[in-house]
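One chain of protein is taken out of this complex; the other chains stay put.
Right, chain A next:
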Amino acid sequence: MNFDYTFHWRPVIRKLPELLEASLVTLQISVLSMIIGIGIGLVLALLRMGGPKYLSWIATAWVETARNTPALFQLFFFSFGLGAFGLHLTPYLIVLAGLSFNNAGYLAENFRGGFQAVPDTQMRAARSLGMSTTQAYTRIIIPQVFRIVYHPMTNQLVWAVLMSSLAMIVGFRELAGETQAQAFKTFRIFEYFAVTALIYYVMVKMILGISRLLSWRLFRY
């Protein structure tokens, strides 16, 4: 077999500003989906640990679905699935909902593990000092849980950034979507995706670096 493909990087370099702009969209939607995911994940974890029966059941179903079905199918649910019921979301909302749904499911399990890792006796000690349940949670329990789930949370953000590339399937122009659109205009498909892979790599490395710096500041114990 003869290898006769000639690489042409110039068209990709010329479109680099567009790709970098799209990578900001990727970051923005990933971070937003994390914030939503953290909020919902916390509620799901608390419901699973001791919510009313039916709510706890719904939380379990959410977590099970998010963790044990392909993320792509979850995205499909918010596009074609809801579409079948006549509910048509914009591509942006589909991706945001899909990512948030997935993040919430994974984070809920991280949070549940985090809460279980803090000994019950911490709660007793806090209450014995006259703290209310709310004070004990906000001052004593949650800060400790936060430390336990901090690195898993960073991992989930990395996963969200990479998972957001599925957005190109539903026609949303984040980094992967933008790359696909540009690639098929010029047919420099390999070059485009190679460069984009590098951008993803750098983005993830940056997230990990910032997370590590932040952890040194946050956790002094």
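In this section, a contact is a pair of C-beta atoms (placed from the backbone, for glycine too) under 8 Å apart; a residue touches a chain by one contact, two chains touch by 3 or more; residues count from 1.
Everything below uses one rule, namely that contacts and distances are computed from a predicted model.
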| item | value |
| --- | --- |
| Per UniProt record, name of the chain withheld from view ["Amino acid ABC transporter ATP-binding protein (PAAT family)", "Helicase", "Propanediol dehydratase medium subunit" or "Glucose-1-phosphate adenylyltransferase"] | "Amino acid ABC transporter ATP-binding protein (PAAT family)" |
| Sole residue of A:10, A:67, A:139 or A:185 that reaches the chain not shown, by the stated touch rule | A:139 |
| Selected from A:93, A:131 or A:162 as touching the chain missing from the view | A:131 |
| Interface residues of chain A (partner: the chain not displayed) | 119, 121-122, 124-132, 135, 139-140, 143-144, 147, 219-221 |
